[in-house]
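Missing here is one protein chain; the remaining ones are kept as they sit in the complex.
By written order: A and B. Residues from 1 in each chain.
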Amino acid sequence: MNAFRAGLGLQAALLRRSPGDLHILATVPLYTLILLAMTDAPHRPGLAPDAIIAPTLMALWSTALFTAGDLIDRDRYNGTLEPTVAAPAGLAQVVAGRISAVTATGLLAFAEAWAVGRCFGVHLTVRHPLPLVLGILATSLTTACTAAVIAALLVLTRGGRPYQNSLSFPLYLLSGIVVPIGELPHWLHPVSRLVYLSWSADLLRSAFRAGPPRDLPVQLLALGLLAAAGLACAGVLLRRVLARVRVLGTLGHA
Amino acid sequence: MNAVEVLGLRRHFPSSSRGGRGTPRTALDGIDLTVGIGEVHALLGPNGAGKTTLCKILATVLVPDAGTARVLGHDVVTELAAVRPLIGCVFGGDRGLYGRLSARRNLLYWGALYGVPGRELRGRAAGLLERFGLTGHADERVETFSRGMKQRLHLARGLMHDPRVLLLDEPTTGMDPVSARDFRTLIGELRGEGRSVLLTTHDMAEAETVCDRATLIDGGRILHTATPRQLGALLSRHERIEATGVPARLADALRARPDVTSVHDGADGTTTLIEVTDREALAPVLRLLIDAGVTELATARPGLEEVYLRLIGDRGMEVVR
Partner (left out) sequence: MNTRPRPEALTLLRHGSAIAVADLAAVYTWRTWLFGWLVRMLSQVVFFTLIGRLTGGDERFLVTGNALMVCAVEATMVVASSAWERSLGTLPLLVAAPARLAWTFVVRSLQWVISGTATSLVALFALGPVFGLRWTAGSACAAVPLVLLTSLGTYCVGLALAAFVADRPGLRNVVSNVAYLGMMAVCGVQVPVHYWPPPVRAVAQALPLTHELDALRGVLDGAPPVHVLLQALLGAVTGAGWLAVAVLGFGWVARRGRRTGAIEFGT
């Protein structure tokens, strides 16, 4: 637990010192504004939750992809990875702590998007508070687990980095965070369902809809399963990172 | 006309504490310095002495607070267009190159920035690559180079526009001994070509072997300028005796003598270092030691390194800010 707390504290300090790493939070108000304008939310309140939830999920995914995804690789670049591995604390716990800090800042996006909506004259009514809270928690957890997979993959694969940037919009599109999956070709639907954001988007949207959130258990189960899969995957990959550092003495192929 | 003429140069930096409050740091505190044409001049001093600040001002990337600096008669603040083509600027370490470009491409680009005519660029780059032993790697990406190769390329880059004055700021930082020796040969060649060189370093051996004159600088002030030999002679009157097994009572007695400057224990704990004011003081002190039964004795004169330490003060690793 100490290692987790140390990782959390380290990352919080790093984020405070380098506001540039939080650039994703600077994009949230603009994405919100664009989506609110596009959906003409003040006159069409039905689409307003979509316009506010989508930038939040985009921000969460981006922080996972870029800030958390870079954690281990940046350590390697700075030469701090080897000493971290050499320390008695478990690498996995340190990484988990750091990713949690990053994911927590990603959650600020929700407040930002909400505030921009208010300025734009959009007042969201939470119809089902429980799904909202559960949705945020489950989404954060799954984001963190997925980020750990990305972080480990980026240090293990030489060719991964150029594709890092390309995992943003294709996934937003696939997961139906604004335009429902129904608008996509049928053969893509199973793929979409493998992206946790698709379940998160449905779950969070249902909290603002009038009808009862009937799919809540399925959505939570899906998010839980994807989180577990991510965690297992990250565990295996992190062990490979450790093995490589210990066997080769370094990961340095940058 | 001198290659470099610096008069009363001052520069301070705001305090690096938050908000710039606190006392400002003085990097240069009224420096006077001349480098003659064809002279190799070493600027010696510990980290934070003000060497790099002076180089930056001469290279036109920093303006002084007061005083003037001229390169071949041109003011570095007001005559930028005249000064810049005259100076070649090289700093140590492996930064300042485009790693994704080949060595040749780097040279061509910097040549172009200095206005080397297009038809001359290629020939000049090839000549310098040859001179620095990089011909075999001319078309490889610089990021694949070893540190020593990057430093050689840096020197080639600084010579692309055939400058008359070279500013070399800690050029041998991190060089291996063989490269450092080659570097010294190169400095000799540059002098032979009639170029003037201002070289900053904290490596005494380097300064001693390559330069015509050396200036010792510390805390933004010039302590002394002389040839390396003169600097060595500066403190030669401070003769030194190393003795083993000096009784404590005798050490105290020596301390009380007016012709003894200092008595202290050597690094190994058994020897005592006794410094006397001049040559004449040697004989009586030696006699006293022998009379007390001390037979392991040696006398020594300080080398340039000691002059440096003496003038700069032995402050170890501390950096003045």
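Keep in mind that, in the parts below, contacts are C-beta pairs under 8 Å (C-beta built on N, C-alpha and C of every residue); 3 or more make two chains touch, one makes a residue touch a chain.
Every value quoted in this text rests on a predicted model; they were computed, and no experiment measured them.
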Which of B:7, B:37, B:101 or B:273 contacts the chain that the document leaves out: B:101
Omitted-chain contact residue, chosen from A:4, A:172 or A:196: A:172
Contact with the hidden chain (one of B:110, B:132 or B:183): B:110
Of B:93, B:127 or B:219, the residue in touch with the unshown chain: B:93
Positions on subunit B contacted by the hidden chain, ascending: 11, 13, 52-53, 55-56, 59-63, 81-82, 84-87, 89, 91-93, 95-101, 105, 108-115, 117-118, 121, 157, 161, 169-170, 173
Residues in subunit A touching the chain absent from view: 18-20, 22-24, 26-27, 30-31, 33-35, 37-40, 44, 47, 50, 159, 162-163, 165-170, 172-173, 178-180, 183
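To be clear about the criterion, only the chains that are shown with their structure count from here on.
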Length of the line joining the C-alpha centres of subunit A and subunit B, rounded to whole Å: 53
